[in-house]
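Structure provided below as structure tokens; questions to follow.
The complex appears here without one of its protein chains, the remainder shown in place.
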Amino acid sequence: MDFEYSDKVNELRRKLQAFMDAYVIPNRETFEQQIAESGDPHFYPPILEELKAKARAEGLWNLFLPDDEYGAGLTNLEYAPLAEIMGRVEWSSEIFNCNAPDTGNMEIFAQFGTEEQKKQWLEPLLEGKIRSGYAMTEPGVSSSDPINLQFTIKREGDEYVLNGRKWWTTGASRERCQIFIVMGLTNPDNPIKHQRHTMVLVPRNTPGLTVLRNLSVMGYTHNDGHAELVFENVRVPVSNRLGDENAAFAISQARLGPGRIHHCMRSIGAASFALELMIKRATERSTYGSRLAEHGVIQNYIAESAIEIEQARLLTFKAAWTMDTIGKKAAMNQIAMIKVVAPRVHTNVVNRAIQVYGGEGISQDTPLAHMWATGRMMHLVDGPDEVHIRALARSLIKQASLAKAE
Amino acid sequence: MDFEYSDKVNELRRKLQAFMDAYVIPNRETFEQQIAESGDPHFYPPILEELKAKARAEGLWNLFLPDDEYGAGLTNLEYAPLAEIMGRVEWSSEIFNCNAPDTGNMEIFAQFGTEEQKKQWLEPLLEGKIRSGYAMTEPGVSSSDPINLQFTIKREGDEYVLNGRKWWTTGASRERCQIFIVMGLTNPDNPIKHQRHTMVLVPRNTPGLTVLRNLSVMGYTHNDGHAELVFENVRVPVSNRLGDENAAFAISQARLGPGRIHHCMRSIGAASFALELMIKRATERSTYGSRLAEHGVIQNYIAESAIEIEQARLLTFKAAWTMDTIGKKAAMNQIAMIKVVAPRVHTNVVNRAIQVYGGEGISQDTPLAHMWATGRMMHLVDGPDEVHIRALARSLIKQASLAKAE
Amino acid sequence: MDFEYSDKVNELRRKLQAFMDAYVIPNRETFEQQIAESGDPHFYPPILEELKAKARAEGLWNLFLPDDEYGAGLTNLEYAPLAEIMGRVEWSSEIFNCNAPDTGNMEIFAQFGTEEQKKQWLEPLLEGKIRSGYAMTEPGVSSSDPINLQFTIKREGDEYVLNGRKWWTTGASRERCQIFIVMGLTNPDNPIKHQRHTMVLVPRNTPGLTVLRNLSVMGYTHNDGHAELVFENVRVPVSNRLGDENAAFAISQARLGPGRIHHCMRSIGAASFALELMIKRATERSTYGSRLAEHGVIQNYIAESAIEIEQARLLTFKAAWTMDTIGKKAAMNQIAMIKVVAPRVHTNVVNRAIQVYGGEGISQDTPLAHMWATGRMMHLVDGPDEVHIRALARSLIKQASLAKAE
Partner (left out) sequence: MDFEYSDKVNELRRKLQAFMDAYVIPNRETFEQQIAESGDPHFYPPILEELKAKARAEGLWNLFLPDDEYGAGLTNLEYAPLAEIMGRVEWSSEIFNCNAPDTGNMEIFAQFGTEEQKKQWLEPLLEGKIRSGYAMTEPGVSSSDPINLQFTIKREGDEYVLNGRKWWTTGASRERCQIFIVMGLTNPDNPIKHQRHTMVLVPRNTPGLTVLRNLSVMGYTHNDGHAELVFENVRVPVSNRLGDENAAFAISQARLGPGRIHHCMRSIGAASFALELMIKRATERSTYGSRLAEHGVIQNYIAESAIEIEQARLLTFKAAWTMDTIGKKAAMNQIAMIKVVAPRVHTNVVNRAIQVYGGEGISQDTPLAHMWATGRMMHLVDGPDEVHIRALARSLIKQASLAKAE
């Protein structure tokens, strides 16, 4: 269980950090401005394309992808500290073609896609030319228990006919999101509940598919967006199926592990950045005759934040290491743990930083308010905290029973 | 210490609740839509004027004002449950001419204004024809310790000359905010630190005054807004002074007590509404074979929320009662307590409700995300939590020392 | 909902506080010493008898009993602040014949006892000549769900035959505990689960009954004790039944409301005392160049403690008031709330005080360690926190459903 950064990782960290400092941080305002000027919150700002080109030229591209052929060939443990650095700016992952849900989508295309599917969708995704959506969550049902999903995919001859609604399809609010991976019921009466659903590929311009609207996140409209989609008798050829019929849950599971590591490390990166800001502010301002940094309560905020961040980082490294060396199943409990811990650290630390900044902290003048909103979203993305706590507890109880039975 | 609602209060509660149900709740969307369609987030929507007329016609007007002549003549304890009802919809207080900061401003106009000032500003405020701003907080300094305030007001002959910046001036982003009460240093070298500042009235259109921009609140742009103001050699006649020279702190203190009761009761109203939504959702959705309402963790959220709300309400009643019957000074500790407690209950309960709603909770489809943002702001409005905790502790320690010395 | 102390209550508070200051606080050590010297932790120390005589002479006797004939005729709301004062010293309630479980036992004797039962047991209890036990909780089953209780009471002719074990029978470790109210299954197959159990009176010296051992509380051995009892074919006449057959749950419910108010107010009294000690210590000691009272973290402890205490007190008053004026059923939710809140305040505040006292706080040199242990016990007495949270949530959900259905 060696968490030390290898020379290769340290070199990538150095390059990535330098890139962030040189090109991303100074362009935060440009990014916002280009979008604002376009009048369309989902406008794809030219600065993004510029930065993508630069990043790719420097070899900071597809870092997330463990596959040697398609990506950087890093393990989860090696990629983790890079995701942490990206987490400092909300929209930076896309610069390195490392943003969700495309990362997970590329993984399942690589793993389950036919050669044709790979050619048509994986290749342009790897190039960053198009984006993809993952349409699983549905309005009107508690999707945190996926058994509840109602969307139907019926086979008629050589076609699948899709009907229903999906929402929280991240990325879909931009036109460049060209392909959706859609999960729906193909065998609703199967007594094995986890073998009722299938994944099907639906191109954006397929008749019957409407990108209805964008969902805001705690008041923020994300540039890539989180869309609600309506499918009315949407027809695609059977060859658009991803993986086997009724195998959606298995594919979905395959996708989750690394994605959670990425999310968590970005959250830890956001929290670290907030802690830096907090300390900075605490040393610059004074009340009641002392610098904020000398007030016991502010010291408390700083120390508790550092403790939370350090622990969450080590735990995420362990989850990544376990996934890399033993496997996803062995890492399951650890992944549930970080899925609960990292969003908490994200919102806790940012929330304390906001309090240290006072009114400025809740305004547009610092990135903190937006960072908090993103952290809040992470308590729900890929299942609410409560679902992971439940799963973790049940797994621990089961393990204890098995140990006892031995 | 009788907290029971009198017949008069019950009658007002009934009327107010009926008004909210009949006219406010059903017009939430209209309110948002009229603003959105105008293209200006600070557009004054016609629905507001309509509802104000209706409310006034029903006698639901200036309920906050204890003064029999100008207002409803209610005590703080009597007004508290009405503020709670208004708290259910963010923008509803203005309908009843009960919104901050105009309430506090009207109070100090009534208490410290000259007859001319009352005629010119208090009367149209009481009519709801104009709005007013309270310009105290400054960018660039920790305004939670008001000794830090830097804004200067220099007397030159019969005029005051104002220079500096103010921000978080609530209401100022709408044109109809016609008058600002501005606090600044008139005697910066006074060894008595709390007698260095003066309050001066500045009409909106005074040369040299620029309403620079609006500040967003955790991603939300409020219709009335929170503005940053720039004062460059702004000149007003000496007769525009409110109260005595160097008496700004005393006036500011006079203004605070009731305002905090109002804020806290609105927070409690918001929390109660969130709890209702939480229970509603918990009874409508199911996961893992049970209604959410049957899950122990959700039951926990419901019970803890109810406990927090009930305690905060009683504490606020006690603060109001003490202020009404003994006086503001005697109520000081209790006001500090509710100032800490009510924003916590606001954010805690809304946050739990969001979690129960899942993705929908962070979106624009429920009022919860916006309610949370407002609650988060309340942790900073009128001083951050930490300042009130410090003041309360110091007061308790001092009281203990005095008791011991006796 | 008038919480103000009447003149009568203020007079009793003054007398009780004076009694505590003059006789109880100065005799804390004597109490401990007399027990220690006897070599028997359950020795009944003479100082207790002395203080009881004094208290009775001053009219500070049976204050808890709302019945005018037998007791002081105070309402729950009137008695509450008196219980708070008693809560400052762990063993003081008995001085005033106001200690659990005798208080609750006297209530049900008065309410459900036959004339003969009253004469034999209630009268000496009211005189403080004997003590009584309430044997409900059982080892080996989760008694927090009383349906689980296994103890059997079989009728054979004119006798009941009792078999089983009980524990946590408070008071039973002292010989002077002469009578046990025992709850057991008389109709185990009744489909109405809450009509299976009966209450039966068993004198201490009945053959077959063994007071097996005392249970310690977080390391402390209480003088009155919490005993484990074994019943082996214990026979009592049918006339020893308390109330109707299979009515144990109804009787048990009748007993609970006031008892919870008492417990909670004593917890609040303990917390208030701990806060006083905390402030005292914080003003006497210094670290790093400042008095502890000037450290932000210590100020935080003081302020948060005061806030918790004040809120818990008001909530308990409301529960008492509701019980007095509307009835137990109406007060049910509020009683559940205080049952959760008061033990928390008890342990939270004492825990902070311990931390301020450092090593001394965990030693025998302050009452804090013992106070904490008692507070910890209160999280479990009369059902664990979790059970009350569950009951409260279910009740709120049900109320919401009913409101909706109307």
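By letter and in written order, the chains are A, B and C; residue numbering begins at 1 in each of them.
Here is the rule we use: contacts are C-beta pairs under 8 Å (C-beta built on N, C-alpha and C of every residue); 3 or more make two chains touch, one makes a residue touch a chain.
All values derive from a computational prediction rather than experimental measurement.
Touched by the hidden chain within the whole complex are the displayed chains A, B, C. Contact with the chain that does not appear here is found for just one residue of C:Asp21, C:Asp145 or C:Asp244, C:Asp145.
Touching the chain that is not shown, out of A:Val236, A:Ala312, A:Met332 or A:Val356: A:Ala312 (per the contact rule at the top). Only one of C:Ala320, C:Ala353 or C:Ala369 touches the absent chain when the whole complex is considered: C:Ala369.
Although one chain is hidden here, its contacts on subunit C can still be listed: residues 137, 139, 141-145, 148, 167-168, 215-220, 285-288, 292, 295, 297-298, 354-355, 358-365, 369-370, 372-373, 376-377, 379-380, 384-387, 389-390.
In the full complex, subunit A contacts the hidden chain through residues 1-4, 276, 279-280, 282-283, 293, 296, 298-300, 302-304, 306-307, 310-312, 314-315, 318, 333-334, 336-337, 340-341, 386, 389-390, 392-394, 396-397, 400-401, 404. One chain of the complex is left out; on subunit B, the residues touching it are 295-300.
Methods note: only the chains that are shown with their structure count from here on.
Note on subunit A versus subunit C: their Cα superposition corresponds to a rotation of 180 degrees, in steps of 5. With centres computed from CA atoms alone, B is the chain lying nearest the middle of all the protein shown. Two copies of one chain, subunit A and subunit B, touch each other, and the residues they use overlap strongly: the shared fraction of interface numbers exceeds half. Remark: subunit A and subunit C have CA centroids separated by 52 Å (rounded to whole angstrom).
Per-chain Cα centroids separate subunit A from subunit B by 37 Å. Across the assembly, subunit B contributes residues 298, 386, 389-390 that each touch 2 or more other chains.
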